[in-house]
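Provided herewith is a single structure, encoded as structure tokens, for subsequent inquiry.
Not every chain is included here, but those present sit where they belong.
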Amino acid sequence: MKSYRKELWFNVNKRRELINITADVHACLMESGIKEGILLCNAMHISASVFINDDESGLHQDFEVWLEKLAPEKPYEQYMHNGYEDNADAHLKRTIMGREVVVAVSNGKLDFGPWEQIFYGEFDGKRKKRVLVKIIGE
Amino acid sequence: MKSYRKELWFNVNKRRELINITADVHACLMESGIKEGILLCNAMHISASVFINDDESGLHQDFEVWLEKLAPEKPYEQYMHNGYEDNADAHLKRTIMGREVVVAVSNGKLDFGPWEQIFYGEFDGKRKKRVLVKIIGE
């Protein structure tokens, strides 16, 4: 069994942003030389997400509006967590979007349907944060 | 290390439906011959879901009502994505329900608690769509 590990670093200028990282994850898979196995890609921070969806800008605006409806940023004092910080909403938004994705590796490729793309979801940016890519297989 | 891959195809008549696929996934595991490992089962489409919950029809009606409350289908024009399509709500519903499940394979079986069942969640049907089953182990 082979295994591979890499960290991808981000420094998003805004509080929230969705970034397509499919090419970065694909590059990890190429570097690993693994042809058959499983790839895990997860946010290493609890106020960020890794998820799979469509790379369509309208949909990304819909995610922003929808997440603000389900877990609004403000008023900050609605959350107990914000006695320490102002990012409680980011923890909730990341919970909706998910921490991680697990992707099949088949024949040396990310085994995806036609529209599947991997995104880093930043919900509390303006600082350096990272994603882990771990691959096991042969 | 052994690996196994199979696609399961669906063509749901309605826009939304929850289908118990536990027996299909179990058949994949039998076919693979893998006794110890990890099984990944994921929707290959970004408007569908694979999730684990209870096979109880009342609960499934509750999911329908609940998802319509959190991410309503209509009015279509509330979503930016629907300039192109009418299925933005399906992307959001699938986000709540999840893209994938990862299941332990132990002693040649799906290593489940007493009520765990795997479902395909279709949120934008009336066309052919598929699920991936990937198993690695020995």
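Labels A and B are assigned to the chains in the order they are written; within every chain, residues are numbered from 1.
Assume a contact is a pair of C-beta atoms (placed from the backbone, for glycine too) under 8 Å apart; a residue touches a chain by one contact, two chains touch by 3 or more.
Not measured: the values here are computed from a predicted model.
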>> Given 2 placed copies of the single sequence, give me the total number of copies for the whole complex.
In response: 3
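The rule is simple: only the chains that are shown with their structure count from here on.
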> Between subunit A and subunit B, what is the separation of their C-alpha centroids in Å?
Replying inline: 20
> For subunit B, which residues are in contact with subunit A within the complex?
Replying inline: 1, 3, 5, 38, 40, 42-46, 70-71, 79-84, 88, 91-92, 94-96, 98-100, 102, 130, 132, 134, 136
> Of all residues in subunit A, which touch subunit B in the complex?
Replying inline: 1, 36-38, 51-54, 56-59, 61-63, 66, 70, 96-98, 101-104, 106, 111-116, 136-138
